[in-house]
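Only one protein chain is missing from this complex, and each of the others stays in its spot.
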């Protein structure tokens, strides 16, 4: 999967290679996934409106994937010209302004963190195609918010989360989590949060033993999302506190007796529900004065204006779900040639 | 980097591509790194002895890298024939026995989790070469244990850790951590732990903006190590609880005023010290009876015998350090062509 | 480099990763390269007109590359609805209709060979950026036609070729080559041809010793162009007839005394002019009846209508030139970290 485009350019998009031919590509589903990530819907996200209307450029014919690369484009409708005067020469704290400047010696000050956040729309579109494919083999990928600031979910209800304005997993904590977001927003501040991605129906055997482990690929995909600073599989870092006799999941004829391993053993899916936790830092864009440097090395004060998500984790959870779907779809295809008997049967049937 | 070999085969090894020509390859340093990971040295690791003697097969001439792939091999000296009768047909809980069996329909019961642990020796050898290269540009990679079970370090002393039998970062907690390991061992159990990897002197600008971010590559490398279930950069998952005004690191002429970002911003190194935390589950091999299935789907009891690390995190910290060095070395090379002026100067000088 | 899009979709495009920041991106040059490939200009190419107007979506700011991926898009203006009735169910001889149908079980009959030919416009745009970069370090990539049917060039004049309607390298053979094309066209037939790509000013040392050799990468890039059936470096297949004493190029203080090796030795550039010959089969679309099968396995007669290049090699030579530039640009960047002294100097300077 390749994505392209920038927040202030005319369009962003993605190219998806390897989608199996014949898969029905339901554009309205792709659009509905984009709508989940879309800003401007309520008080808990940036007020900036983006239409996020997807168009398919190639790889689909009469509603089905043709097997060739699927290119999708999302036009930017909210490119209003802005005054960047106050930030064009300084490094916003917590943003990549400084690292880009040092790396490239040139910087598109109109973009910065925003550009990348916008780029995630293309990832969601690609993830939607992956979900269409996974659905065909009984794999369901879901996500939701389990933590905002210090308010943590006790129970996980993914159906509830899907319709919650903040994708809250626990209905009983939703209001407290919303309040935390609004409190941060009113204080011209932002707040961190964390999402849980769950995949059920995952076949046993996905992932390669050394160089493309399922858990490593998921960690790569998740940590690559803007603002993510921590990733866990299953019991995660808590397992570092446990005894082996407490952490090992016993097996019975009905399946795993407990689920601490989180769906991967030795980098390969176990068939048990996959659980990945993703931790987002608070949005770096806040509306309080902070000390920083400018490109001349002078100390200045950065005080941003504009519209930003008070809690980037909320929309980030949709992106994390999409990335997990992309990783799983890739592994599903890669896994088909792992046994000689399967390879021989496949080509044997085709040859008659 | 490619590694090969299995615990019970005659040798394991690795192939390292892209090592810059002219780098002095100090074999005794590579050997000393291997010795740090080597089992059989004290009561806190498995009593199994492995000589772990490294031999360079190619890519080095008169003590220097030639630019062609460096192949190194480590012969297995401890391949004593063993009775695997009790485990050959069952799936050890917490191990990859079940997932390999389901994936491949065939399983080398002599290996399993052990084989992979052995494979990490090759990673340490490769990491040692990466460290030799990084040293030349002033980058230092270190590691140590900050948590064993519920005993956590308060201070980090990497020099101390290097000589500690359990690589403890905090001298004042070392004894309590050692006691925790021994208690687990005496109870025929195992215990989890966590390592901190730190890299200082990292140049600003390492990492690519979208598809090979530094933090994503580190997460991939770390989660790909056996038994790792969680990875954090900088403040990590704690940042999910913070307000933006608390989490953003201000910049001054002296550098970053605080270090919560952990050395990467936007997936690119900031020049600040890089900090990665890696969480290991307890060794799944314990000597207590656990319920499991055999390959015929019958419920059986698994009770292992033999010698195993009571706390895989300890030796795992050396592996994590090696993997971080490999990621950084790769990014150091990739980064050299990021500015046109550098490219033009480089080739301009060569052309006279 | 990733390309996307299809001939009948709304747009095609490409994404270029790794372009060094600060490179001036001259859009009019990119456009002029596209114009060279553009059909509809004269009697020797298809009469189908395509505007081939390029637009940059990302990665360029104030006329310079920012270091982030450069996305370019070319809108399709000639998507007139067509009657595909006569070909939708049959396999055109010499085309990929049959192989796509067997592979994917679904086929976008509006595309076929045409779609891929259209896709090469995106490659030319990408190649133009590569040429802008190569120009900065003194590398010049050129191409021309040396053979059409049985009419072969005796001399090579690349400046002449650039302005020739058929990119003819030899002015004295141009008319005979043009006549050959027109004769094929009038006979409702097509004709093969061959292009020579030459790169001068190539630094010594490009290419990796085993897995990314310069000659192998060029062969990959060239054979991947539609209709290419043969690739040669330097003396090429003629060298298979020679004695070593005739084929080896001696070296003198002035450089190579002869140029049979074609610019690569051991997969690495020698600094001598790079010469690659690329052989194109005749356009498979001809307007004569041919026997073939339809998707039901029945024997049918295929008789195409429409507008097609009588000699695909002509415009193919521009594509081959672009692909060579892309390979060289990639190798130029990869090569910068091959010596430890260069790596140390680079980072030493940056650290002061």
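By letter and in written order, the chains are A, B and C; residue numbering begins at 1 in each of them.
Everything below uses one rule, namely that a contact is a pair of C-beta atoms (placed from the backbone, for glycine too) under 8 Å apart; a residue touches a chain by one contact, two chains touch by 3 or more.
What you see is a predicted model, and the numbers here were worked out from it, not measured in a lab.
Colleague: Touching the absent chain: which residues on chain A qualify?
Modeller: 17-18, 20-23, 65, 67-69, 133, 136-138, 203, 208-211, 332-334, 336-344, 346-348, 350-351
Colleague: Across the whole complex, list the residues on chain C that are touched by the chain not included here.
Modeller: Those residues of chain C that touch the unshown chain are 2-3, 91, 93-96, 98-100, 102-105, 113, 116, 119, 147, 149-150, 184, 187, 189-194, 204-205, 207, 209-211, 213, 215-224, 226, 228-237, 239-253, 257, 261-262, 264-271, 277, 279-286, 288, 290-293, 297, 299, 313, 335, 338-339, 341.
Colleague: Tell me which stretches of chain B touch the chain missing from the display.
Modeller: Given the touch definition above, chain B has residues 2, 4-6, 9-13, 15, 21-22, 55, 57-59, 61, 64-69, 71, 73, 100, 103-108, 110 touching the missing chain.
Please note the rule applied: only the chains that are shown with their structure count from here on.
Colleague: Do the two copies chain A and chain B share over half of their interface residue numbers, or under half; same or different?
Modeller: Looking at both copies, the contact residues mostly coincide.
Colleague: Which one chain sits nearest the middle, judging by mean Cα positions?
Modeller: Central chain: A.
Colleague: Could you please state the distance in Å, as a whole number, between where the Cα atoms of chain A are centred and where those of chain B are centred?
Modeller: The mean C-alpha positions of chain A and chain B differ by 26 Å.
Colleague: Could you pull out the residues of chain B that touch at least 2 other chains?
Modeller: 209-211, 338-339, 341
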